[in-house]
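Here the complex is missing a single protein chain, while all its other protein chains stay put.
Letters A, B and C mark the chains as written, and numbering starts fresh at 1 in each.
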Amino acid sequence: MPKKVENVGCPYCGVCCDDLVVTVSDDGKKILEVENACAIGNQIFHHATGGERIRLPRLRQPDGSYKDISYDEAVDYAAKVLHNAKKPLIYGFGSTNCEGMAAAAKVAEKAGAVLDNCASICHGSSFLAIFDNGYPSCTLGETKNRADVIVYWGANPAHAHPRHMSRYSIFPRGFFTGKGHKSRKIIVIDPRHTDTAQVADIYLQVKQGYDYDLFNAFRTAARGHEIPKEVAGIKREQILEVVEIMKKARFGTIFYGMGLCHSDGRNHNVDIAISLTRDLNDFTKWTIMAMRGHYNITGPGAVWSWQYGYPYCLDLTKKDIAYMNPGETSSVDLAMRDEVDAFFNVGTDAGAHFPIEAVKHLKKHPWITVDPNICMASEISDLHIPVGIVGVEVPGIVYRMDNVPIQYRKVIDPPEGVISDEELFERIHKRLCELEAEEAAKGQVKAVPEGIRAESEP
Amino acid sequence: MKTVTLTLTNPSELLLEGQNITPDNFAGKKAAEIAALDVWEGKQKSPLGKYFTVEGDGGATAAETKIVLRGDCTRVKRIGQQMTAGEIVIDGNADMYIGGWMKGGKIHVKGNVDSFCGIGMEGGELIVDGNAGSHLGSSPRGEWRGMKGGLIRVAGDVGNDTATFINGGTIVIGGDADIHVSTHGEGGIVVVKGNAKGRVGGQMVKGDIYVYGTIENPLPGFSMVGEVEQEVDGETARFAHYIGDLGERHPTSKGKTVYANIYTRI
Amino acid sequence: MSELLIRNGFVFDPLQGIKGDRMDIGVKDGKIVETSALASPKTIDAAGMTVMAGGVDIHSHVVGPKVNVGRLFRPEDKLFKSPLKRCSRMEMGFSVPSTFKTGYDYARMGYVFVNEAAMPPLHSPHVHEEIRDTPIIDNAAMPVFGNNWFTLEYLKNNEIENNAAYTAWLLRATRGFGIKVVNPGGSEAWGWGLNCVNIHDPVPYFDITPAEIVKGLIETNEHLGLPHSVHLHANNLGNPGNYVDTLESLKLAEGYAPKNDFGREQVLHLTHLQFHSYGGDSWGNFESRSKDVMDYVNTHDNITVDMGQVTLDETTTMTADGPFEHHLCSLNHLKWANVDVELETAAGVVPYIYSPKIKVCTIQWAVGLEIALYAKDPMRTFVTTDHPNAGPFTRYPQVIAWLMSRAARDATMKTFKWLDKTIDATSIDSIDRELGLYEIAQMTRAGPAKALGVTNTYGGLAPGMDADIAVYALNPEDMPSDPAAIEKAFARCALLVKDGIVTVQNGEVVAEPAKRTVWVDVKVPENAQVQRDIYEHFLRHYSVKLDNYSLFEEHLHNPRVIEVDATE
Partner (left out) sequence: MANRITLNMITQRSIEEGVAMEKGKTTPEYFEACSIIEMHDDDVKALGLVPNQLVRVTSECGSVVVKAVKGRQSLYPGLAFIPQGVWANQVVPPRTQATGEPQYSGFPATVEPVNGERRKSALELVQGAVGLWRGDQ
């Protein structure tokens, strides 16, 4: 009899749907059906048992091909790379659990590495804004139960967070919002008329890159001052109309996305969005929330904050004190400035998602990928270490986009022999301690990692 | 005043962090002791002498110590960080954080500098003959008490986020400024002698900005209130006077609301 | 079979009434034993030193979401402010230290048990993750109930039994310790940007008043017979003239008697009393009314309080009192974080600078000390700074020095810009009382342990209790004349034994024994209605599934469960 696993968390986006029902085959080896998931979440579960999985670490050979090696060998190689580099960079963690992130931090602290996560190229700007201006936010259930005005600004949940609108914001009926969609005003602000804009009551086509100016106009108008006839492509009347709606809301939430974080001004677009939210709280209740991308990309920000006080871009190279300054200690800047000499890509795909120039810089040095799947990063690595898929094969706590921890379950076993991120990092940590002890015993002789890197200088 | 000359003869592979290169740390030390001070290349801590040849001894106090850096310091960070007195001359370029958290003394960079120079500055002078990167005279992350005092002078262009959270002091830019000047400012003076791209004075509470050229995209939160004649950096000129950021909170003083000012030269 | 003999110290154990007698303390297998039970112990000489039980903190914000927001959004709280690594993990931060620094710093001060003052139930897995990463000290965490929709509905209808069943369920779901109430009704009102500023302000929609919430929760608490009492952060925190509301809140406990098997004698703990003892009607005529409040506390045995002492630092305020934090940020204009938690609570975080140059701050400083110095029964008034709200917990040694030494208070007052005005608005200058080591032991371990109902394990040195022993380099027969020496001795204990393991020596952490999570498991009769209500709210209003809400066993770390049977 196939077995149904209920209340399964989805390891795709920051919406962290935890209502999936997954049907597993008799022998517990095959995922047969996934209910309640969006198209993307669905794909993740089916992909886990659908095709061939990598079951052993693979080490790059002189001819450029990969050779399977044991986990012990991989752990040894990885530990030596970390140990010998002057400034290794450990990056990723969009798709692992918090237990894995805590273990990786222990490794980074021991190795004197820079520890960074995907927020660095995603919602890192939000952190910068939060540092400067705070974060008047709420949990998603608050929005569902109370909100009568929703703003999506530079965010396109129809594509990036497929169930966000139905679970939390536009459509659900909550405690004080019994009429669901009918009782809510939806405002979408985006340079593109996105699929999200299709469901908006009001759509403002902001000129790309001028969000800050538009926020500035909103704030100025909210305080009763004159504004120009047109700002960022939006007519004054429309700005005033939206300002009135916002001021008269009972409870509003601004959801914002990469449209703010990826364009000119980055953090200040978010910063001024927060200022607007603060202003609106003088009139009524408003909250703001970052549309965090991966299902647990909020996780490293949480874990590393309680461990070190910084959510990302942690420079642990001094080994006795942590430092953070995005723009310097952020992965892409470190790459472009040739500041690091080894790269660990963990649970993400820097090969596909970094600008190719940054990839080329990083590739001058050893590159190790830890990921369940074949991806661009794994295909240019010196070492690829497969691990179990969190949320499918490995349980653990993940943090939803509103910082609510969700306990994820295991649906099936990982392929035989494949270990979890947490176990991998615990083993690397142990090996690092041994290397340190060996070095202390021998004096200052550096061990050279075994295995040969392909000659691949671009 | 005694002079210590550091010549970068053995450049690092990665970037070098030289927060110990300050008159405060060199004062009272012989050349050999200075060469033994720590610098960091990633996690590797080494003596300064591994990368630099050191000539000359430090003065008795920081104020009596001058440091001259020769060689290509493009990849040396944090020179003059937290210095309180004395002088540093960098013959060419330097990297990030030059004069960061500086309290006194003078730094003269004859080339370009990278980002975060003069951040958290409280006093002293930072002179850059070339260009500067982002976050010149800005505040460190999360700190609302930005630049408090001192003078920064950059002859060339600067990157984005100049003087974020500025509370005091003066920044004079000879060339153009990229977006965000004095964002969240609550005091201080920024002079841009070239053009400014946009987002000048956003979320600004108090303080003054002068732009001699044009502001490509002025913010809607600033409103023109008249024309004034003012003396700026030794010369007198006529300016259009704008107040703002009208979207931001503003304190009142003696019953009048205090705004931030932008002056653009007519 | 590890055995220790701590010899010849001056022992202060208020739970046993031991007042500085020279005694030996025996330790075997993690427990305190009669010295006669030891075979071949390792001996530690404590001659000329003070021996107390490990410290117990009744109210501190050390783990959980708002604490972590405080860490995350204040990088400037770490820059040039973090010590270099001395223990196995880095120690970061000043006002909101990292979990590691929290554990190490408490241990260095001789503390072993810290009660997290507010756990949003929805976030309990986060709280427990941080507990795991907080070394050495044992932790408990109190879920917040004062704005919880279930609680509001049950208490509105006066359904104490249902509320008790729900409370028992939530304590188990979150592995929580007791009933915390923060600004009852006010944080729910904050969901609409509103507040309940006095105890008779009705809560929007729910049609119940803060007074009814508090009384209902006291009844619930005593109905269940929990180890700890209701733990209340009263309405109208931090405002001039609020002592009136505080007295009204305290009076809600009148007529209630404690019912429990844990030795607890109060029915209400009113926390950080300092923030609630203000007179005047504006910041201009702001003044201390600690005397009025403490007169009431002194004459009512069923109440305990803690100080919430302002330490005159730059710190980070954080509370489930969402409207208060919004109010605060509109005063100081600094960054403001807010998290409203669906159906349950809210929270806000704002940095704050208590400056000796600002009159309100120095008055607040005096109010806190007055509360402790006016206390007739030190077993009912406890040392806290409401960490990090009035100051970081690492200032406890300084607070102790202020309490033990008029000279220490005078030295601090000399730094005040508005000294005369502070003296006029307070009575601190007229108080000569200096507390002794016995009273400090009452206020920092025996008293809090008793109020928490954990005196079978914590807060004392009787055989059978946990071997948690702090030794301070202070000779009660030859106390230092310089109060700085007192502060130093309490900041870095000479020795901390935790669970029988030597953990701190000469102020340095030398071992990291396994820490515990202390929680309360209450057995209640089956209650179909409450089960149905829970099911309904999760189906319709929560954003997570019921089955994913209760803490999974694997996320509970080294539990110590206190069992309560409320089925009778």
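In the analysis below, a residue touches a chain if its C-beta (ideal position, glycine included) is under 8 Å from a C-beta of that chain, and two chains touch if they have at least 3 such contacts.
Given the structure is predicted, the values throughout are model-derived calculations rather than measurements.
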Output for the hidden chain's shown neighbours is A, B
The listed residue (A:178, A:355 or A:417) that touches the chain absent from the view is A:355
Touch with the missing chain holds, among B:124, B:159, B:174 or B:247, for B:159
On chain B, the omitted chain is touched by residues 115-116, 133-135, 159-161, 178
Absent-chain interface residues of chain A come out as 12, 39-40, 43-44, 47, 51, 64, 120-122, 124-125, 128, 156, 158-160, 162, 191-195, 197, 205, 208-209, 233, 258-259, 261-267, 293, 312-313, 326-328, 330-333, 335-336, 349, 351-360, 363, 373-376, 379-380, 454-458
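Heads up, the rule we're going with is that only the chains that are shown with their structure count from here on.
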Contact graph of the chains (line, ring, star, complete, other): complete
Between the Cα centroids of chain B and chain C the separation in whole angstrom comes to 44
Separation of the C-alpha centres, chain A versus chain C, in whole Å, is 35
Listed in rising order, chain C residues that touch 2 or more other chains are 73-75, 79, 334-335
Residues of chain B that touch two or more other chains sit at 140-142, 144
The chain A residues in contact with chain C across the complex are 6-7, 9, 18-19, 98, 102, 106, 109, 127, 130-142, 144-146, 167-168, 173-176, 250-251, 278, 281-282, 284-285, 287, 301-303, 305-311, 316, 319-324, 395, 397, 399, 402-407
Touching chain A in the complex, chain B uses residues 13-15, 40-44, 96, 115-116, 134-135, 140-142, 144, 160-161, 164-165, 179-180, 183-184, 198-199, 202-203, 217, 219-221, 223, 245-248
Per the touch rule above, chain C residues touching chain A in the complex are 63, 65, 67-69, 71-75, 77-79, 82-85, 89-90, 92-93, 96-100, 122-126, 129-130, 133, 149, 190-193, 205, 326, 329-330, 334-343, 349-350, 540-545, 547-548, 551-552, 554-555
